[in-house]
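Every protein chain except one is present and positioned as in the full complex.
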C-alpha cells in the first residue's frame, strides 16, 4: 500500500468519524436535551480532527524514518556484507537498489543493486505495513476517544475553534522563523568573515579587489566603500533623479488632472513598469540603453565613457521605480483630506497652486517615506546592476563611468563558488548583512514617517 | 432668544434664479431662487441630504471641483452672472469666501495660513502690508490676542474652535464680499460655538453671510433670514422670526417641531 | 404626542450596577446604574460622545471586540452576571440582540440574512422549520409583504429602511429577550423612520428594548423611559414624559431645549 | 553506520560538473551531445564557477554533494592537489582536452593596435617592473607609435583560470624582459610574483564577469577598448572583433596549435576516480568529450584547438584504466 493510499484511507476514516459523531450529537438535540452547547457538525469536526491529525502527523514522521529503517534491515542481511566499504559507493548501490525495487524496468548501472532490490522490496513493504497499521490504530484510537466525549454540554465548538486558532498562530510564526533564518545565516558567516578582515577595513576601506589570498591570517582587498558608493550612486542618486520627478508628476497628473477614463487606463499601464521582471530591464539596459548612452556620451565629447555606465543602470532602475514612487505619492496625496484642497480652492487658488502649496507640502512626509522605501528597494535591486553596471569598483561620480554595487558583487562572489571557507564567499554574506541592515533601517524610518503622517490626518 | 431685527435690503448682493444642480443623473437641487443681501445673515436649514451644502457651493462655484456635478440656472454676484464664461472662477472665489464644516487650516504656520490668499492674489506689495493684512484679519476673526505670540506655530496645533476662527480669518484676508459657511460649528464644543456665533454677529453688515446649520436654535440665534430646504427644493424663505414662530408651510412646521430629520 | 403610559415593572430583565467603561486610559462611562424591564422601551439620549453607544454595547458584551475596552461593575440578565466566566458570550448575544446605526445586512440573500442566526445556533432542525422562522421574523419586522417574492435577492439591494427592518428581522430570528438599537433611524428618511418607530411600538412587551437616539422627538415618541447621558454619566433616568416636560436636572433641561449638542 | 548516509539523498544519478568558464561552452556542447546520443541518459548538470572556485568545490571531498568533474583552463596547482588529498579526494584523473589561447581582441572598427608582450605588461601591471604605480593612461604613454586612445582593458576577474594564465603566461613573459626582474624569479620569488603578476586596479583595467559574454558586445560598442578572453569567443565573433597581435603573431587556430602565439595554453578537466563507478555515465561522458575534441570534431568547430591524436589516445587510456594523477609534476 503506498503512503498516498494510506493518506486517502485515513481521510476517508476521518469523514466517517465526522458523519457518525455528527449524527450522535444530532440525537441529543432531537431527544430534546435542554441546552446543547455546540452544533452537531462541531462535534463531527472535533471527532474527525482526533481521528485524522495524530495519524497524519505520525505518517509524516514515519515516512522520513521508514526508508532508513528499511536500509538498516537490508544492511543486516548477508548479501550486504559484500558491498564496498566506501560509504559513497555503497550509498549509490543502495539507492539504485531501492529505485530498482520500485521500478524494475530501470536501466541497471551497478549489478550489485539487482540482488539487493528484492531485499529492499521486502524491507520497505514490511515497514510500510507497520506504519500503516500504527496509523490506523492511532486513527481509531483518536476517533474513539473523541466519540466518547460527545455529550450535550461538551464544548466541541470551543475545542475546534481553539485548534483553528492554534493553526493560525503557527502560520504567523513562520514569519518570525524566516526572519531568524535570515539573520542567523547572515550573521554566522559574517562573523567568520570578520575573523579574516577587520570590520573597519571592510566598512571604510577604499580598495575592493577581493581574492582568496590570506596573508598573516588576514585577507586583503575587501574595502567595500567603492561598492557602497556605487550602490548609492546608482540606486539612490541616479535612479531617484529619474523616478522622483517622473513618479511624483505622474501621480499628480493622474490624480489631479486626468479624467477618470485616462486614469483608469494609465494607472495600470504605469504599473506594468513595476511588473516587468528585473532581468528584462537588465537585458534591455545592457543591450539597448547602455550602448545608446555610450554613443551619446562619445558624441558630446566624453570619449572615455564606459559601455556599462552607472547611468545606464541607474536610468533603467529609475524607470522601474517610477510606479513605486507614483503609487506612494498617490496614496499620500489621497490621504490629504479633501477639505484641505477645498480650502485652498475656495480661497481662489488655481489647481497647480493648490497642489504645489498645499497638497504636496501636506503630503510631503508620506512622499518622503515613499521615496525612502523606493531607495531601499533600488539599492537591493540585483539583476539590472548585475547585467548593466559592471564590476569595476570605481570611486567616481562620473555617470558615464563604470561602477559596481553591493548586490552585483554578492552575485559575483557567490555564483557557483560555494566553498564556505573562502573569504570571498564569506564576504558575500558580510555584504548581504550590510545590505539587510541598511534596507531594514531605511524601511523602519520610512514606515515611521509614513505612519506619523497618516496619524496626522486621522 | 431669537434675533428678530429683520432688515429690508434694497438691492441684493447675490441672487439665484431657478438653480438646478445634478450629480450625474441625480438631481440634488430642483429649481431654487433666492436673493441674498448685504445686511443680513441668511441661514439655510433642512434635514440631512436636502441639498443645503450643494446649493451653498453653487454660490462660489465650488461644485466645479466635482466632476459629475452640473449646474443650471442663473446666479449673479452684483448683477454679473458667475457662471458666464467671462467670470474668472479664481476671482469669484476670492470675492465669495467659504468656511467649511470641519476646520481645515493648512498644515502651515498660522501666519502662512492667513497670508496664503493675499499672497496668491498678490494683494500685498510688500512684507509690511502683508503683516498688516494678517493682523487685521486675525483681529477681525477675534483670534489675534490668542495667537499673536505664536504666529509661526502650525495652524493645526490650535484647538478646534481656534482653527475655525483661523479659517474665517483666512477667508476674510482676501477681503471677500460674501462669506459662505457650511455648518461651521458642528464640529465644535458649546463654548467655541458661542464664540463663532458672536463673531458672525460682528461680521454682519460688512460681508454678506450665508450659513448652513443643522441646529435650529443656532439658526434662530445668528440669522435674520432663514431658508428651509427639503428634498432639493426651497420650501420657505423669510425672516427668521417668522419661520420659527409662524411658518407658512406644513413641512417647515413639522421639521421645526422635530417630526423628522 | 408623547406616550405617557409609564408602566411599573416588578422585576427587571437587565440591570447594571456602577458600570464603568475604559478605553485604554480614558474612562468613557463613569459609574452608571440602570434597570431595564420587559414592558418598556428605554431611550438613551445625550450629546454626541457622552457614552450612549458605549454603554449600550456593554449590555451584550459587544465591547469585548474592542481590544482596549475594559468594563467594570455588574450587569445581570435575569439575575445572572453576564460578565462572569460561566456566561458564554455567543449565547449571550443570541439572547441580547442588537441593531446598529447603519443598516448592515450581510451581502447574502434576504433569506440567508435572516436564517443565519438560527443556523449557527441550530434552532431549526430542518428546512421547513427554518423557512417558518424566516417568515415569522420577516412578518414581525413588517417586511414580509415587501420581500416575500424575492427572498433570494441580496439583502444589500434593499432600500435603507428595508435594510434596517431586515436587520431587525435578523435580530429577532434567534428569538432574543432583549433588543438593543443604536440610533437605528439616523441613516433613514422620515418615512422609513416612521415605519421603524411603528415597528418598535409593536415589538414592545415581547422584547425588552433599549434604543439610543439623537432625536429627542423620536425618544419622546417611542419610549416609555428615558435616560439622559452626559460626559459618561447618567444624569437622569425616569419616565419619558417627566424627562421631557419636567426634568429634574439643569443639564437635562439645557440639552432638551437645545442649548448644546 | 550513520543511518542518514544510507539514505537515498546521498547518491545521485546525474553527472555534476563545475569549473572553468573557458571550458564551459565546450562542456555544454558535450553534455548536450551526451544526452542526444542516448535520450535515456540524465542530462549532466553544469555550472560555470571559474577554475579556482571549481577546484575548491571539487576538492571539498568525495560524495554526492561534491562535483564529479572540474573543468580547468590551467593545470591544477600543487596546493590545490594537496588540499584535495587532505579532503580524501585521492584519485584524480587528469584529462587534457585541447588548447586555447588567451586572446586580446578589439572591435573591428577600432584603431588597430599591435603590442609586444613587454608593452602589454607595461599597460597592465600594477607596478611595471617594480617602479611604482602604473601611470600609463593612454597607449602612447607606453609606446608613442601606438594609437592615441585611452588604455581601456576588459579582462577576467581574480577567480578565473584565465586570469591566472594571463598572469603566468603573458605578463610574466613581458616582465622577464627586464633582466633584473628575471633574476628575481630565482632569488625572491614572492617579490617577483608581486611585480609580474599584479594587475592594476584603476580605470584602465575593468574586471568583466568570467562567463560574461556581453564583453564582446561591449567591445563592439567601444572601439577603443581591448578585451581579454578565450580564443573560442574570438573565433565565434570574428565578424565584430579581431585579434590583437602580440609580438606580431595574431591569435588563430594555427598559431595557437603550433605554440607560436604567446598566449597559448592547455585546457583540462579532472575526474574523481571514486565517482567513476558510482555515477552512471561518467566514462561515457569523458569519451564523448574526447570524441568531440578530435580534429574535425564538433568542439573544434566552436573554437577548441584539438590536442594531437597521441594525446587523445592517451587520455582515452587514462579513463579506461583509471590512471590517477600522482601530483609530483604539478607546480
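Note that the chains take the letters A, B, C and D in the order they are written out, and that residue 1 is the start of every chain.
The rule is simple: a residue touches a chain if its C-beta (ideal position, glycine included) is under 8 Å from a C-beta of that chain, and two chains touch if they have at least 3 such contacts.
Here, contacts and distances are computed from a predicted model.
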Subject >> Undepicted complex member, UniProt protein name, chosen from "Phosphate transport system permease protein PstA", "NADH-quinone oxidoreductase subunit J", "Phosphoribosylformylglycinamidine synthase subunit PurS" or "Sarcosine oxidase subunit delta" >> reply: "Phosphate transport system permease protein PstA"
Subject >> Touched by the hidden chain, restricted to displayed chains >> reply: A, B, C, D
**OP:** Determine which one of A:199, A:268 or A:338 touches the chain that has been left out.
**Re:** A:268
**OP:** Check each of C:14, C:62 or C:234 against the chain that is not shown and name the one that touches it.
**Re:** C:62
Original post:
Which of these touches the unseen chain: A:50, A:154 or A:429?
Top reply: A:429
Subject >> Contacting the left-out chain in the complete assembly, out of D:19, D:44 or D:227 >> reply: D:44
**OP:** Determine which one of A:171, A:215 or A:260 touches the chain that has been left out.
**Re:** A:171
Original post:
For subunit A, which residues touch the unseen chain?
Top reply: 157, 160-161, 164-165, 167-169, 171-176, 178-179, 181-182, 184-186, 188-189, 245-250, 252-254, 256-258, 266, 268-273, 275-284, 286-288, 319, 322, 350-353, 355-356, 373, 376-377, 379-383, 386-387, 407, 410-411, 414-416, 418, 420, 428-429, 432, 435-436, 439-440, 443-444, 447
Original post:
Please identify, in ascending order, the residues of subunit C that touch the omitted chain?
Top reply: 60, 62, 65, 67-68, 90-94, 97-100, 102, 104-107, 116-117, 120-121, 167, 170-171, 173-174
**OP:** Since one chain isn't shown, list which residues of subunit B touch it in the complete complex.
**Re:** 13, 38, 78, 88, 90-91, 94-95, 120-123, 132-133, 136, 174-175, 177, 205-206
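Note that only the chains that are shown with their structure count from here on.
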Subject >> Centre-of-Cα separation between subunit C and subunit A, whole angstrom >> reply: 49
Subject >> Where subunit B touches two or more other chains, by residue >> reply: none
Original post:
Tell me, which residues of subunit A touch at least two other chains?
Top reply: none
Subject >> Complex contact set, residues of subunit B against subunit A >> reply: 60, 62, 65, 67, 90-94, 97-98, 100, 102, 104-108, 116-117, 120-121, 156, 167, 170-171, 174
Original post:
Contact residues on subunit A for subunit B in the complex?
Top reply: 259-260, 337, 339-350, 353, 357-358, 361-362, 456
**OP:** Sort out for me which residues of subunit A touch subunit D in the complex.
**Re:** 67-68, 71-72, 75, 86-92, 94-96, 98-99, 107, 109-110, 207, 209-212, 286-287, 290-291, 294-295, 303-304, 306-308, 387, 390-394, 396, 401-402, 412, 415-419, 422, 424
